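Take a look at this one; I'll ask things after.
Note that one protein chain is taken out, while the other chains of the complex remain in position.
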Amino acid sequence: MTNQITANIHETKEMTINMGPQHPSTHGVLRLEVVLNGEVVTRVHPHIGYLHRCFEKYAEAMDDYSKVIPYTDRIDYVSAMNQEHGYVIAVEKLLQLEVPERVEYVRVILAELQRIASHLLGIGTFGLDLGAFTPFLYCFIEREKILTIFEKISGARLLYNYICVGGLMRDVPDSFKPETADFVKTFRPKIKELNDLLSYNQIFIDRTANIGVLPAEVALNYAASGPMLRGSGVSWDLRKNDPYSIYDRFEFDIPVGTGEVGTVGDCWDRYMVRVREMEQSLVIIEQALEQMPDEGNVMEAVPKRIRMKEGEIYVRTETPRGELGYYIISDKSSSPFRVKVRAPSFVNLSILPAISRGALLSDLVAIVGSIDIVLGEVDR
Amino acid sequence: MQKQLKEGYQTFKSIFIGMAITLRHLFQPSVTIQYPDVRVELPPGVRSKLYVNIDDCIGCLLCARACPVNCIDIETVKATSDVDLGKTSTGNPKRLWVTQFDIDMSKCMYCDLCVYPCPTNCIYMVPEYEYSEFDRKNLIFEFSNLSPEKVTEVKDKLEKENEEKNRQKELAQQKKDQEKKDQETDTDTDAGKAGE
Amino acid sequence: MPTAMKQPEEIAAYLNDHIDEGVLGFVPAEVGQPWISVAPDTVKKIAKFLRDDQELRFNTLMCLSGVHYPAEQELGVTYHLHSTTLGHTVALKARVPIDNPRVQSVESIWKTADWHEREAWDMLGIVFDGHPNMARILCPDDWIGHPLRKDYVQQETYMGVTTRF
Partner (left out) sequence: MLEFLENIIPSSPVALVVFALFPMVIIIVYALFAIWLERKVAGFIQDRLGPMRTGGFHGWAQTIADMLKLIQKEDIIPKDASSFLFKLAPFMIFTASYAAFAVIPFSSGYIGSNINIGVFYLLAITSFLTISIIMASWASNNKWSLVGGMRTAAQMVSYEVPTIVTVLSVLIVAGSMNLMTITEMQTGNDIMGFLPNWFIFQNPFLIVAFAIFAISMLAESHRVPFDLPESESELVAGYQTEYSGMRWGMFMLAEYADMLLLSLLGATLFFGGWNSPFGTFMSGPIWGFGWFMLKGMLLVFVMMWIRWTLPRYRVDQLMHICWSILIPLSFVNFVLVALWEMIF
């Protein structure tokens, strides 16, 4: 009898708590249904779709392949250039179109700049999730410089619609080369400062090391990509392993997670892969700037009207968040029959329930931050 | 124990390094631009607001067709034969009254796709970004410079001309038919004659 | 141990040799990539073979997409597979009639298929047999219709709110 009573008194209940859709660290409108035992997470159910904008339906409804490009910008609004790049490559492959050298170089430089800009945002918000506000703004100062370069060449700061099928919407201004070179020069010391301030801060390491460990096997089974996969120690980068565009012409390393401060595949590894990737992007930009031809008509290969044959293609490119795949089925009309986007954030986020079991509520925030999702891409 | 001491030392060391960095930044000049007082000069070709030079518009609808979000609304009326609308600054002859040229900037996605197909370069982006409104309807910019009276006038005129044309066409048709009939009867009679 | 990268044709031939039923044929494309057509009720078996066979070792499912073919009154599922160890890729396609759109789930083989299959169900109404949680993922649970079908008509109101603006 007494035993029963004490058992009843000491019975603890699990608490279901709604993280989001309005929550400071879900990076948008992600809703996580978290079942907590004390502060320990027992289950997580991600609920997505709050930002669903029917990209695929829109793409089918457009009467021209090039009209889809502004919409691809909006899939992942943080790395719009990479999204455009992937889509345009897919359409060009379907059209079997050759693109001028200069265009390829400009595209690669822009994609790498965008990668840095996107990683800066990812790193900054990750720090913000863990309570470090200042690195976030330092990152934004640098990101702003990249956006200014983009504004000068495309006229827009965030959603560029700059890369078009067969070329570029307009030629880059003369100031592009020196300004980019200047940025590369000034940005290197900033990475060191960021490392001192955040990456190797012991509190930051305590918060991220050994948290949300994603083993390589699981990562592959879940088809994780980008820094998420590389953080788990798998050296896999589409720019190296399945080169598209002209990435086979550049020398660069693939940074992978090494478990420097904890286990391989923890949050810190994923974070650090991003920091090191920024350095590698700088290396690529430097080489590309050197090799880029100064003259050339960027509109040369742009087709007047896109005439498609029947066929289908799956093209994948390496965006800051991972493997972005465009599966395009074309028919004889001027609009795509089906466009499916394989969004890296969508796939990476589906791992969350598997790696956050047993973590604390604060760790869950760190894990979500280290996946670096963009909800626009998850929901499309 | 040694490990813990080392960790503690690391903690304090990294905290002091971080604090040195923030202290340095405390005395660095800020990057803030005091917006309404100071404005950055926008680079050329910036995409902020669509503008139409309506005098150059020939009403070809290419921009409206290029728009992915259908934010451009154009209505044209064919000019009657008695008016000469002149030529655009690029030398293209104008044949249509542009009675309506509305751009809904609340729908616009600033993609610049309407700018490229324009044959007379009359639609373009201007670096004006301070046009927020309390009412969404105020974001529909009307570029047509024709007054409503003028619009009804040209429409009536066209209608009349069309009626006139139709009547003439009908007349011509009737005439043709008549002729045809006549001919047929002629041929009939001829045939009859021939058959005789 | 043979660990050579294979072309899609070779993979199709290899599959034909090793699997009795379900592999319907290899379809070359005019432009773009070819694919291997498979029967929807053998997908799981073929997928397991593709993953576990030492010559193929397709350890990741890159993408799973549903497609609606209105002309044939059919729905299709396309699997894009990739092997990180061997480096080859292949596309599989399964087609099902629209009035009985049932495909075997590959969720137990590649975990990533979980959300992709839910998306295909949500957007196109393809039912995956054996999926643990066949719920809508992007649309609300009580949404009517499957938006990516070509004949989809959007419902007028949702929870008393008009869906058009």
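The chains carry the letters A, B and C, assigned in the order they are written, with residues numbered from 1 in each.
Operating definition for what follows: a residue touches a chain if its C-beta (ideal position, glycine included) is under 8 Å from a C-beta of that chain, and two chains touch if they have at least 3 such contacts.
All figures in this text were calculated on a predicted structure; none of them were measured in a lab.
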{"item": "Chains shown that the absent chain touches, full complex", "value": "A, B"}
{"item": "Candidates A:198, A:238 or A:315 - the one touching the absent chain", "value": "A:198"}
{"item": "Hidden-chain contact residue, picked from the options A:70, A:127 or A:265", "value": "A:127"}
{"item": "Residue among A:33, A:64, A:179 or A:206 that touches the chain left out of view", "value": "A:206"}
{"item": "Absent chain, residues of subunit A that touch it", "value": "15, 17, 23-25, 39, 127-134, 137-138, 141, 197-198, 201, 203-204, 206-207, 360-363, 365"}
{"item": "For subunit B, residues in touch with the removed chain", "value": "8, 15, 18-19, 21-23, 25-32, 34"}
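Throughout what follows, only the chains that are shown with their structure count from here on.
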{"item": "Averaged-CA centre spacing for the pair subunit C and subunit A, given as whole angstrom", "value": "25"}
{"item": "Distance from the mean Cα position of subunit B to that of subunit A, given in whole angstrom", "value": "34"}
{"item": "Parts of subunit B lying in touch with subunit A, wherever the complex brings them together", "value": "7, 10-11, 13-15, 17-18, 21-22, 25, 31, 42-43, 45-47, 66, 68, 109-113, 116, 125"}
{"item": "Footprint of subunit B on subunit A - complex, ascending", "value": "62, 64, 66-71, 134, 138, 141, 144, 151-152, 154-156, 159, 161, 169-170, 193, 196-198, 200-203"}
{"item": "Subunit C-touching residues of subunit A, taken from the complex the two chains share", "value": "48-49, 52, 54, 56-57, 60, 93-96, 218, 220-223, 234, 236, 241-242, 308-314, 316, 323, 325, 327, 329-330, 338, 340, 342, 346-347, 350, 354, 379-380"}
